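As you look at this complex, bear in mind that one protein chain is not there, while each of the others sits in place.
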Amino acid sequence: MRVSLSEKYELLGCIQCGRCTAGCPVSLRTHLNVRRVVYDGMLGTGPKDAKGRPEAWNCTTCSNCTERCPKGVKPMELVIGLRSAAIEKGRIEPTIRDALESTLKHGNPWGRIRDKRMEWAEELNVPVAGEGEAAPLLFYVGCTPAYEPRTQSIAQSLVALFEAAGVEYSTLGTAESCCGNEIKRMGEEGLFEMLVEGNREEFGGHAVGTIVTGSPHCMNTFKNEYGEMSSDTIHYSQFLAALIRDGKLTFPKKVEKKVTFHDACFLGKHNGIYDEPREVLSSIPGVEFEEMDRSRERALCCEGGGGRMWVEAVEERGERLAETRVNDAVALGADYLVTACPFCLLTLEDAVKTSGNEGKIEIIDLAELAAMAL
Amino acid sequence: MNIVVCVKQVPETAEAELKIAAGGKSIVEEGLPLQINEPDNYALEEALLITEDHDGDVTVLTLGHESSEEVLRMSMAKGAATAIRVADPVFDGGDGIATARALAAALEGVEYDLVLTGCMASDDGNTQVGVALAEVLGIPHATYVTQVEVGDGEVTVGRELEGGLIEKLKISLPCVLGIQTGINEPRYASIMGIAKASKREISQLASGDMGLSADAVGEAGSGTVLEELTFPPAGEGAELLEGTPPEASGKLAEILKEKGFV
Partner (left out) sequence: MNEILVLAEHRNGELTDITFEMLGKAGELAGAGGATVAALLLGAGVGEMAQKLTGYADEVLTVDHGNLTSFNSAVYQPIVAEVVKSRGPSMVLIGNTAFGVDLAPSLAVELDAPLASDVVGIVVDGDTFSVTRQIYEGKIDARVSFREAPTVLATVRAAAFPVEPGTKSGSVTEFAATVPEEPAMRRFVEYVEAAVGDVDISASEVIVAVGRGIKEEENMALVEELAELLGGVVGCSRPIVDAGWLPKDRQVGSSGKTVKPKLYVAVGISGQFQHLSGMKAAETIVAINKDPKAPIFSAADYGIVGDLFKIVPALKDKIAEVRA
């Protein structure tokens, strides 16, 4: 007996108030109307998968809809459910197919081989935990900082910061596999579960105490979706803030730049981490910090999450949200728009070019900024 | 419209630095992910598309070790109804023609209207199996096929020749077609789908079941013998420009300027 979408996602509580759509960042510029999707789900009408409803792929899984729902309905889960249904039928965009197949074969969605996962560390002395070796403090790099050329400097900067603070840490080296955050949000439940199982085994095998992630996406899924873990997970901004508080990390150099900060959805909205990145920022000498209007809980999603790195938005119109963000930062007169998420970094950098702001502002990761002050 | 698709599991070698194993007759496969031979994946998709339009079943057939059942399961997850593995160490080391003979024997008693297979294997670079299989089965063939249209008791195919010229042929069924990449966009097989398919049976055939003697198959039954693997001679070819990306590009830009391209 097939479970209806309504039952599966507990949609009957919906009162069609529309707060979800009102808070959905992509509803501003695409056909995704999440209230309508829930309505169809409740009545059993409308397309049953993302193939029939392609705008389901526009969702960035920022979870505004779920946060705002007064009745505890989770529209985002339904949207992901539509994606899962399309995946089970195999009817997905080739770029998504390739990202999923790559993750299965190589442990990362970028189509790169496992052997090259530590290429970012070639010129550095990065400790790798050997077979059975304990790793009390694990630096979990993440697929994007490991492989993507622009964001490799996030990983490299963190290594420099750890060394400066005298931190003893290790990495999983080329045994590190995708955390699965985006995989889950693209709807491939089976692959996600496989990754969870593999990663839990890996962490267990090294008796990992604390995981420090290079990306908020990885932190989000380890912390919230991996179930009971013997390790705890924090994002690097939390780790650096603690090092600074303890006096272990100090910044001898000045970085004389005006900066503003973009709160990544998976750091801020999903996990409430707003203060620690700001603590790190304010500890860097020379930095002049000004808040954007839409900051913290009100930050505007850059449209990089929820699988959007691997699929073009369907029927989009107008200014991309990342372009709006860049324009906001330029209007503030900021030299740097700082972020602490590799997807935000890539998406915002693209937006600098497409919004015609090249030369007016630079997108810098928090770790890169801190490393500049070493 | 029942279709047989012959598939092969191959290592993925695109970005990898290969090593030749001791003995010099194989590569070190450890660390190389295994996958379906790309052209076979297109052949499988074509078969699934045809049977979606013309009622029928897809049977996947492979000759390989136990790991190749992964490819069969993936194919079943995508929609293949039946899977057969020719499973017997005696088939090891067979060349294209020997493999074709083994596959033909495996198809004894199987009812099919059409046989599809990838036109080439990405590991050994051979383009033999499909065409040889047709001859052994006594049915017509065409290879490097980029278009297939099913008609009444026949197919109209487009073969891709050098320069992108298409040769159109009408071939009666049953026949064997060697499928070229790009003919369609293969679908995805989910992990849950593959897990479900793992519960289904894969028939395993040994040489005895197929009425073949040991000297007609595998290495013993092959006309060609692999003697040695070596790396192509280095030292000839490009002058490599060293340095960081800006350094190396700087050198290249100078060279291009000297040659009048800039």
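Just so it is clear, A and B label the chains in written order, and each chain counts residues from 1 on its own.
By definition in this document, a contact is a pair of C-beta atoms (placed from the backbone, for glycine too) under 8 Å apart; a residue touches a chain by one contact, two chains touch by 3 or more.
Source: prediction; values computed, not measured.
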**Q.** From B:Asn2, B:Asn37, B:Thr82 or B:Thr143, residue that would touch the chain that is not displayed
**A.** B:Thr143
**Q.** Candidate in contact with the missing chain, chosen from A:Ser6, A:Thr95 or A:Thr210
**A.** A:Thr95
Q) So which bits of chain A touch the chain we can't see? A) 94-95, 110-111, 149, 312
Q.
Tell me which stretches of chain B touch the chain missing from the display.
A. 13-15, 17-18, 20, 27, 95-97, 100, 119, 122-132, 134-136, 139-144, 156, 158-172, 175, 180-182, 222-232, 236-241, 245-246, 248-250, 252-257, 259, 261-262
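As a convention for this text, only the chains that are shown with their structure count from here on.
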Q: Could you give the separation in Å between the centres of chain A and chain B, each centre being the mean of its C-alpha atoms?
A: 38
Q. Can you list the residues on chain A that touch chain B in the complex?
A. 87-92, 94, 96-97, 100-101, 104-106, 112-116, 188-191, 193-194
Q. Okay, in this complex, where on chain B does chain A touch?
A. 12, 14-17, 31, 33, 35, 78, 185-195
